[in-house]
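Note that one protein chain of the assembly has been removed; the remaining protein chains are unaltered in position.
Moving on to subunit A:
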Amino acid sequence: MNKLILGRYFPGESWIHQLDPRGKLVAAIYFIGILFFAEGWIGYLLLLGFTLLVMQMSGVSLKIYLRGVRPLIWLILFTVTLQVLFTAGGTIYFDWGPFTVSSYGLINGVFIFLRFVMIIFISTVVTLTTKPIDLTDAIHALLRPLRVVKVPVEDFALMLSIALRFIPNLLDETQKVMDAQRARGTTFGEGTLIQQMKTLVPIVLPLFVGSLKRAEDMADVMEVRGYQSDKPRSSFRQLTWTRYDTVSIIIMLLLTAMLMLVNRIGAYY
């Protein structure tokens, strides 16, 4: 469980940590958007440089970011390989039936690889530097316009925050149940796949029952503490937009302008 980096928060004091989660989220989504407009080497290098700069500023070590890429590396390599094999054009180095390895294919492959890695890096920057609950609040704030079309945004945000609050409990309980089963002589991770799956049943079942009981208790607590889904609620956590957030949005716009310019220049070569 400790291997999963995406979705974990690393406390810190960096500039990026202190940005408003709404601004951070919008900027990250925007950045991922403009990734698709990069053309040519210079454009990709510009965006990569920006990504590395942001990662550096977050104060989290590169190793952690690389660990974030690891679980997805096979998916990335697979996509890149397909891209390389099915793009034709330029010098052809190798040709075998429908597969060709060409200079265009290789360049495209590298671009796709970079794009993937940058998407992962930038999303990791957001999740590493923002408390999950702040992220929930940001999503809540950004989805708020959907209330007009009767989407229960408030309920959704509360649901998300409660889910986040219970993840550590669930991990704890899994550990407890596993220990209890071990004490009764179960060994995990041994035997055939079927045998391994069988050892999981006595873990999943108690967890499931426990979660149901908990959900019931919590629903009661929410009810007696006055939660009604259709009533207006005030919010204790306040998000504050500062100058830095405005600056970060301006930086994104500047980056876009630079990318356009670089694309233009690239077109002449």
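Going forward, a residue touches a chain if its C-beta (ideal position, glycine included) is under 8 Å from a C-beta of that chain, and two chains touch if they have at least 3 such contacts; residues count from 1.
As a working rule, contacts and distances are computed from a predicted model.
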Options "Osmoprotectant transport system permease protein", "TIGR01620 family protein", "ATP-binding cassette domain-containing protein" or "Energy-coupling factor transporter ATPase": UniProt name of the undisplayed chain: "Energy-coupling factor transporter ATPase"
Option touching the unshown chain, where A:103, A:175, A:196 or A:235 are the choices: A:235
Subunit A residues touching the omitted chain (full complex): 132-133, 161-162, 164-165, 168-169, 172, 214, 217-218, 220-228, 231-238
